[in-house]
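What you see is the complex with one protein chain gone and the rest in place.
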Amino acid sequence: MLHTSPNTFGRSLRVITFGESHGTAVGLVIDGVKPGLPFDLTAIQQELDLRRPGQSDLVTSRSEKDLIQVLSGVFEEHTTGHPIAMVVFNENHQIGDYEAIKHIFRPGHADFTYDKKYGFRDYRGGGRASGRETLARVAAGAWAKQQLTAIGVAFKSFNREIAGIACKVIDWDFVQKNPLRVCDPGVFHAQRAAVEAAMDAKDSVGGISEIHICGLPVGLGDPVFSKLDAMLAYACMSIGGVKGVEFGAGFEAARMCGSQHNDAIANDSFCANNAGGILGGISNGDVVILRLAVKPTSSIGSRQKTIDWSGQEVEIEIQGRHDPCIAPRLLPVAEAMCALAIYDAWLTQSELMPETVSDISDYDWDSIEEILLKIWDETKK
Amino acid sequence: MLHTSPNTFGRSLRVITFGESHGTAVGLVIDGVKPGLPFDLTAIQQELDLRRPGQSDLVTSRSEKDLIQVLSGVFEEHTTGHPIAMVVFNENHQIGDYEAIKHIFRPGHADFTYDKKYGFRDYRGGGRASGRETLARVAAGAWAKQQLTAIGVAFKSFNREIAGIACKVIDWDFVQKNPLRVCDPGVFHAQRAAVEAAMDAKDSVGGISEIHICGLPVGLGDPVFSKLDAMLAYACMSIGGVKGVEFGAGFEAARMCGSQHNDAIANDSFCANNAGGILGGISNGDVVILRLAVKPTSSIGSRQKTIDWSGQEVEIEIQGRHDPCIAPRLLPVAEAMCALAIYDAWLTQSELMPETVSDISDYDWDSIEEILLKIWDETKK
Amino acid sequence: MLHTSPNTFGRSLRVITFGESHGTAVGLVIDGVKPGLPFDLTAIQQELDLRRPGQSDLVTSRSEKDLIQVLSGVFEEHTTGHPIAMVVFNENHQIGDYEAIKHIFRPGHADFTYDKKYGFRDYRGGGRASGRETLARVAAGAWAKQQLTAIGVAFKSFNREIAGIACKVIDWDFVQKNPLRVCDPGVFHAQRAAVEAAMDAKDSVGGISEIHICGLPVGLGDPVFSKLDAMLAYACMSIGGVKGVEFGAGFEAARMCGSQHNDAIANDSFCANNAGGILGGISNGDVVILRLAVKPTSSIGSRQKTIDWSGQEVEIEIQGRHDPCIAPRLLPVAEAMCALAIYDAWLTQSELMPETVSDISDYDWDSIEEILLKIWDETKK
Partner (left out) sequence: MLHTSPNTFGRSLRVITFGESHGTAVGLVIDGVKPGLPFDLTAIQQELDLRRPGQSDLVTSRSEKDLIQVLSGVFEEHTTGHPIAMVVFNENHQIGDYEAIKHIFRPGHADFTYDKKYGFRDYRGGGRASGRETLARVAAGAWAKQQLTAIGVAFKSFNREIAGIACKVIDWDFVQKNPLRVCDPGVFHAQRAAVEAAMDAKDSVGGISEIHICGLPVGLGDPVFSKLDAMLAYACMSIGGVKGVEFGAGFEAARMCGSQHNDAIANDSFCANNAGGILGGISNGDVVILRLAVKPTSSIGSRQKTIDWSGQEVEIEIQGRHDPCIAPRLLPVAEAMCALAIYDAWLTQSELMPETVSDISDYDWDSIEEILLKIWDETKK
């Protein structure tokens, strides 16, 4: 069931985010926290740093340190069981950037819909609709990940496609070494060139992001409405710029026969993973795999047709600092949302969950890669 | 925010469904009902009849009248504002069909995950995991649709692809006339042949379903977590067999440039509809378009490898009555889930909604078709 | 946090009730059920029989068997983890009784407020506002009690006062033997005479009900908004006819000094129990004690001044079958609501709860009585 609180995520673990792009601060409150857990602020800051602007020449140059501070809920470096409030004060306001477009609806943005819905809007950098809101998600997700790591759940994410150029192999190590967070060194340069070409043309490109969740025990997710895939889809579709989500074989499943698509079962494991690790809405012990369609950045410098507040048609060339492709900086946000959905599902039914959990260091990433690759190849042939 | 009640859908309008495939009854309770609305049971029965098994030679032959009765909440043919409970008593139990597979996990089904999660399961026809549960969704959705029709919102749904064979044109009239609910008379026979071939081979096929929601005013949906697309994705991914969802240009958006994908705005309308009618999580007044990846039916008669309760590897050939492709009977369920999500979003913020609404009879379906077709063509080229 | 679903009770265990006094049926759905629990329908029917009308000459003579049936969620006499739907079909409709007062607002009833709020109402026996709705609560509560008994929690309830005549001693055995469910044989006859006098005068009387919850471990309830006493108060105040609730020393606490009221602590137990078993909103291991102010039955036969739909002043003499005092039949409802609140609190934080629980057969009811009596005496002196 979805809740009336549009700024809160989760059922047993609840995260409310607040704050605008160019307001005083962006922050969050986590409720439903178990008491006595170690609280590692440094690890949270590290995740924020992955999302932070200005990391390479392929992302926006807005300068924000994004230093997070804790206001409550932590005592002697442990959670107290009471709400954890965290906040980042905004520093690099450049409101002047936005004065010019105060009365104009930027195509692809929420300007039009916010204005029609609320009657007015905080036009400074998108206000609440800004991607800056996601730093609060990343902070909460980083905390959720700490808890999940302790029970053997690991997240891996990378970009599968950039600007329509698909990766052919998954090289886990390479992912963290390139600014596009793609997984195939063989096509990286073509992808990079496509992004740079878009920058030169004052344009932008999209991509396909992929998230793997390893080490989930069997039994997460509820049948009927709160299926694990439904919850992950909801979590990821709530990220600005995501236009589609698929699990396992995904849209390609629609083109398979039942005898092809059904994962045969042997020794409690599934021979292929077309299901993407979820059967009947419940995790089956396999790797959960999902892919997100990420649209090209809406803010582009080239001339576009639009209208202003009065309905008058105008043209616009958006100034300011923007990512030519949001897929790289979207990955930590997507991981964070998945972590929140998974940890929430775990807490919601902790009594049904096994005592013994996986040891994260045991994962055979190479064999996982092999299986994943096979799926991908099949869906492409 | 998702709620802990895994069998309840909605925030302001809440629907709880109950019942198992071969138990006493399947039913639902709707809470959050406005008082004094006319209640049309016949229209609800008609929607149920669209979902009912046994409608053609291409669907399961289980014989159920699916007659629905009202237990509460209606007085003198109007809603009272109190919970509406409705129930369908099951008739065509064939428990014998399931005795043989009581201890075996059918591939592609929730048998394995239910057993691991709950320790045991009602194995009769999938119990709670059965598609039969969706009749309760259709009943609730039919009621929601009645309210939405009154405010000018219309639903159209059809299958875009069956067994990998894609429709090229949208012929609205044709959709209701063919048992596969596809939209292109030109490819229907090839699609039908593919389904029949699968039946002969004791196999099954999948498809891609598409839903159009017309007449939505600007302003439905909340930014941040309760975006309209996030809620629709959640609603549709909660339907068994759906493996992916996309909006507007969907996954194809990932391959477009910003200058291509951004819908230019003119005269308060959007020149293309790559966004699928939603900007920043809020409806923009355009047609909302979503597509669902429907996997091939899991129940197939051909021999499959699997395991039983004891972990022993066994082979299985599933007997009984099954749809060779669930996409046709999935459409009323998908429409119902979308109607519930939309009506719920409407009620959640009714004060922000306009008094004046569209007149449903005004829609120019032909011009809508033209635009939609263009999008589709583009995404396929 | 209170939820928008006005007919649903609970957070982790959620009960929705439906049905009207003279409609087709009254029923309920329980969601959030743990799988694999034994399900004892007979025990549920027994609790319903305690609430059922027609048990003595001091309650209404409406003849209802109140036979409950299960529609879903139970398989081979165990819970499946899926929603349990139960229903009682109404039998003894006497709609003629209500035709005469269709357009008149009965004083003390919800007629006036329902009509103003909803625009119209199901006037037959109060419709949804009828005490008959509480049978659904009792059924759900009976099930919750079964689970609580298994973990050592016991409920005792009785009437402390009837018609202003207070009990001086608590005789547990006597409670179940007298139709007023009072606890003092010494004053029972005076109380009975007062009720009979009210009946003769076509009038009614009120009472004070008391509930003891024994065997709760330390730690139930959340600080801040979801305090255990706040939840119990909410649960009990939602019963029609309850006008006040107090815990432990209750209103008398307002007249004590801190040095008197603070329960000294020795050997992990509290020397007195002025707190009523709850400190800072969390159970402290002591008996939880609450008292409810039950107003006199609103339906009385004597002549009353009121108005009709048109605002015209009229007089009314209510016909039909009514309890002269609702306190006796209210006890199972109050126990049910407390059981639902307690079991819900337990499930909400089951991981914080101890593995070892009390053995219900160990309770020393005599010494508990002694302590309770002392509190009562003090508050009366």
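When the chains are written out, they are named A, B and C in that same order, and each has its own residue count from 1.
In this section, contacts are C-beta pairs under 8 Å (C-beta built on N, C-alpha and C of every residue); 3 or more make two chains touch, one makes a residue touch a chain.
In this text the structure is predicted, and so the values were computed from the model without any measurement.
A.B. asks: Check the options A:Gly81, A:Gly258 or A:Pro296 and report the residue that touches the missing chain.
C.D. replies: Missing-chain contact among the listed residues: A:Gly81.
A.B. asks: Which residue numbers on subunit A touch the omitted chain?
C.D. replies: Its contact residues with the unshown chain are 4-8, 11-12, 14, 16-20, 23-27, 29, 31-32, 35-36, 69-73, 75, 78, 80-85, 87, 117-122, 127-128.
A.B. asks: Can you name the residues of subunit C that touch the chain not displayed here?
C.D. replies: Touch set of subunit C with respect to the missing chain: 1-12, 14, 17, 105, 107-110, 112-114, 116-118, 128-129, 133, 161, 163-164, 198, 201, 203-208, 218-219, 222-227, 229-231, 233-235, 237-238, 240, 243-268, 271, 275-276, 279-285, 293-300, 302, 304-307, 311, 313, 344, 348, 352.
What we mean here is this: only the chains that are shown with their structure count from here on.
A.B. asks: Taking the mean of the CA coordinates per chain, how far is subunit B from subunit C in Å?
C.D. replies: Here subunit B and subunit C have centroids separated by 41 Å.
A.B. asks: Cα centroid separation between subunit A and subunit B, in whole Å?
C.D. replies: Distance between chain centres: 26 Å.
A.B. asks: Please report how many Å separate the Cα centroid of subunit A from that of subunit C, as a whole number.
C.D. replies: The separation of the two C-alpha centroids amounts to 47 Å.
A.B. asks: Of all residues in subunit B, which are in touch with two or more distinct other chains?
C.D. replies: As it turns out, subunit B has residues touching two or more other chains at 4-8, 11-12, 14, 17, 117-118, 128.
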